[in-house]
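Report on one structure; see the data block that follows.
Only one protein chain is missing from this complex, and each of the others stays in its spot.
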């Protein structure tokens, strides 16, 4: 019986009790206020933690156990409801601090816009940064119905900051014609519909570079991830996404941070999406963290 | 067969085809970006319209048919996702216009903050305005975790504008101690837990005054309205809420506008809350509109 | 603000406001009264329209935008509850009129029996008609428990009318032994289990012919379409179904009308099936309409 | 272990194995093809049986055990999908036979139209029949959108047959103005909104008469019966409905048959409505059967 | 930002960080392996904690804030899946320790059998113990289908231990005839159907005595608590249950421990039952703890 310390039941399974000794920090970014369709990804991080209790701590894919990586679940960043700009500022400041203290950031969304301040912070530290982006959607808009802060814009903002040529998108199957054209004209890499095969082709060219990987859970087919804001038929399977994570793990790319976003538990009636997300996070951590 | 006009299937049942000839305008305010707990009320107006098809057009309570009131369903105000201030400005401008053109505004939320700009507009036209507020929550905060624009604040904003003595809250069973104390110290009327009996006592004193009625669906017990953002046990029944609407209808109060807010369809698995809301709107319209 | 016209919120996204100027007409056939298992497809068309708001208006598969096709959403045909024969008569008359006025009919079910009167009408105009049928079920019964009007019979009725040799079924994985035998004996084409590969083989032989395509959403695996009346494991993926639609689009077949049937929202808890259906309709329209 | 007889797992709990020795017959009427709103009551009888396993076999209200009544669950009448007229004919013939053999009929719907052929059969045997009808809806239409066979019509048909003065409706809170007027003009008894108190007043006048009781589960408030086709706020509680059943049990009325209709499991996500229905049936049987 | 300590997100809102300084200990007993009907109450404590974030920390009923009581959420007792006897032993040992250290135990179930070892421990410390039991069910069986360890037996076990005359049950509406008879013959107090009124009569006779209060959430009507293992129509409202808690709070009874059991989140689709449970726990704590 443990009466000598505060209860900490809802952490990602196997989380190390001490921040200082940990190399990886898992954190939630519970923001969904700019989504144009179905909200609810604010509850994503909490749900992923909750179902992580069902995970085995060993990966038979990577032959590695979670005890081999010291990670600390720092909880959710307390973002102010409905204030997008202040939320983004808080996230950026948070990541700045993590990077300053030498931690590997592993974020859980929340809507995809949360990746934008993380990328800003990463870029300050890694001027040679490349981004691997797996998603159903281009996310290349400059604004959505007049709002420049929208979940449809993060990759465009990132492209404007680090250069479109340093962004590699995979699995894209939805977007405006203008977005696809802009990407093409600006030398951004977009692999339509597929992830694994084009990834295999791209990875060698990224050898040795620092890479931030951002995964929107809706890159999966709705069959594999019904619990997300904007489902879109024709996606990849969870088997393919796992293989893609392992492909990166086995490459010479230097992953320096990553996130998994857009899990929306209220549309995830059998907890299928959250369970899948928790397994993906295990594989991301075991495959990409030193 | 009707090939000669655009299909308009999802309007509140019985909506008049012509705005100009209508005395009442029904409109949706699909905003939920400042809610601190469960989002989704952005889909409330659409769902209420959809299930309104199950309504009979006659009220045996009031012995009146919907054909006796000309109302026009104007659809949802196209609010910008995630931008609270701009959304509120758009609502206020919208209501200004409605009032200018002599319409009776009947709004559907959306989170409760949407009532704030409506009240501002109403007050410009009716300086003697009183507010009848039915809700589980005080909504008297000045800010929520640093945000002055929050769904916990609309009644406080209204009280600051038109004077706390002109606000009559009913059914309140949740709030901070400070909120209850502020109300007491400032002469605002709060009927805790109950609606019908205290309403009967208050109505005579409001005789002849212009009154705006704002109903948060969570004044109902969760048994009667599970589909809302913040459920709170110990509420009233739908029977009591109907009787309260009829009590106002039979009083000498002059209702000059009203709203029903916080229906959140994603937590309303059997459409129970939306069906109830559509019936409440029918009774509000038949009971309160000339 | 749009006060000058009736609200028409729930139309298929991008619907043209004018019937006369449109080349394609989208319509719902909200009938489910003869289904032997799980009802509810009567709500299919409404739900598909509702979620169509989440669609991008551009297809990266076909590099075509919805603005390039003029289509008019005519709403649901007001079918009489529980009267199968009268419902079928109304549908046939409706399609007769559409064809007479030169429109391309794109129907949304409703149970599969609704395709039968559509095919009757098509055949009157196109005596050389062939049918491409994608489905989990043969639908070749002559009656179901004594009822000749049943959702298990439409393809048999079509075969009896236009000749079994002009029917091409794909993806079939369920039916009575007698149905499969009848098909074989009568020269009807049935591709069991698969769609894309057998379709590639068949299409050249249909070159130039007028073809009506009827898709039962249950041709998809239940993982991809849980929200339908009769799910049946072992189906195809939405990726394969999209590819099949594109295969037809890129062939020399002349599609003269089409439908998508059996979406049942009450079994579609995360709106996954309806979302998929709305995307399929976009691809059918962009791929098959001139 | 019981290998010597066919498994009969899904019967109403405590059903007697032998038809001939039983005084009461429970049967399902799985028909929902004329409902104008939400279908699914075809699955009502099966679901009520399934959850009846959770019932105690003793009623502390009536101090009686189910073993004191011999009842036989005869399963569902195999009604033909989508054929309303033939379904009604089969039900009437079925009840004729039950009555001929001296059984007390206790039916489970299915939509409310199924009560119509039962009442026809009862009236043949009991020319002095009165009907107690508990429902949210008048069900007094002569047709619905042109269809004379509709779930909105059974009480009107019954009134036309046995005389409106012999019909006593309770709890009615929805209907067309014309229906209420017709009832009034023709001397039919309608107690609006309430059940228990008006029932207490009516029962003495029915003393000794043969009475058929038909209960539409939607007489309950949606809070108590979300799983039904047409929910309508402002209804009674399950406590009041139980008390009403007991009131009849303790009166001098001679109940000669009864039914409980409109349980629709697909809208009953926690099986609440079906559980309540199974308890109501226990109380109806223990209270009304000799 | 809080990087210096382990994240403890899922505790009952407002939990004190230090066990030693706390007077009340909240703990979960996540056991459901002996339930005869619907399992899942093992997840009750976690869900109640999760939704407690929606609670206001002030009770307008009792005019008291949660900050006035120091309570420590100790998490769930790690009970061994499927081993009832060992689970009960662990709970008893756990409570022994809590009582030894002068804590007020406030337990969350789990199935009702968990109350049995708690009562055993309480009785060791308080030989004059009385029990107030609110429940739909008698729970007076000696065994269930041969198993003496069953969720149908805890109150019988308690009666055998502390004497049936010291047990006061309220709201009972389900049980075997034998159970009611045993209670009567042995002088146990059972108030059928009602809670508040009989409680008012009983409380004076318990004045000054140490009392353990055990509440089965199914004492509420299914409308108010659909998310539980065995729902039973005809129960009380959450308003009445709240009033009953307050009645005890305002009496001279000395509550020395309490629990709330049988919340089953998988049947609680809109989190209604868990939200109600979290409010009940707040009121129990603010009303009953010194």
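Residue numbering begins at 1 within each chain, and the chains themselves are lettered A, B, C, D and E in the order written.
Note that contacts are C-beta pairs under 8 Å (C-beta built on N, C-alpha and C of every residue); 3 or more make two chains touch, one makes a residue touch a chain.
Everything quoted here is computed from the prediction, not taken from an experiment.
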| item | value |
| --- | --- |
| Visible chains that the absent chain touches, using the contact criterion stated earlier | A, C, D, E |
| Selected from C:14, C:30, C:175 or C:257 as touching the chain missing from the view | C:175 |
| Chain not shown: contacting residue from A:73, A:221 or A:259 | A:221 |
| Sole contact to the chain not displayed, among C:65, C:92, C:232 or C:247 | C:232 |
| Contacts of subunit E with the absent chain, listed as residue ranges | 32-36, 38-40, 42, 78, 80-84, 86, 144-147, 149-150, 266-267 |
| Contact footprint on subunit C, counting only the chain that is left out | 37-38, 172-177, 180, 192-193, 221-224, 226-227, 230-235, 267-269 |
| Touch residues of subunit A, complete complex, unshown partner | 53-54, 56-58, 60-61, 63, 65, 221, 223-224, 237-239, 242, 269-272, 275-276, 279-280 |
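Methods note: only the chains that are shown with their structure count from here on.
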| item | value |
| --- | --- |
| Whole-Å gap separating subunit A and subunit C, where each centre is the average of the chain's CA atoms | 38 |
| CA centroid of subunit C to CA centroid of subunit D, Å | 39 |
| Between subunit A and subunit D, centroid-to-centroid distance (C-alpha), Å | 55 |
| All touching chain pairs, where touch follows the definition stated at the start | A-B, A-C, A-E, B-C, B-D, B-E, C-D, D-E |
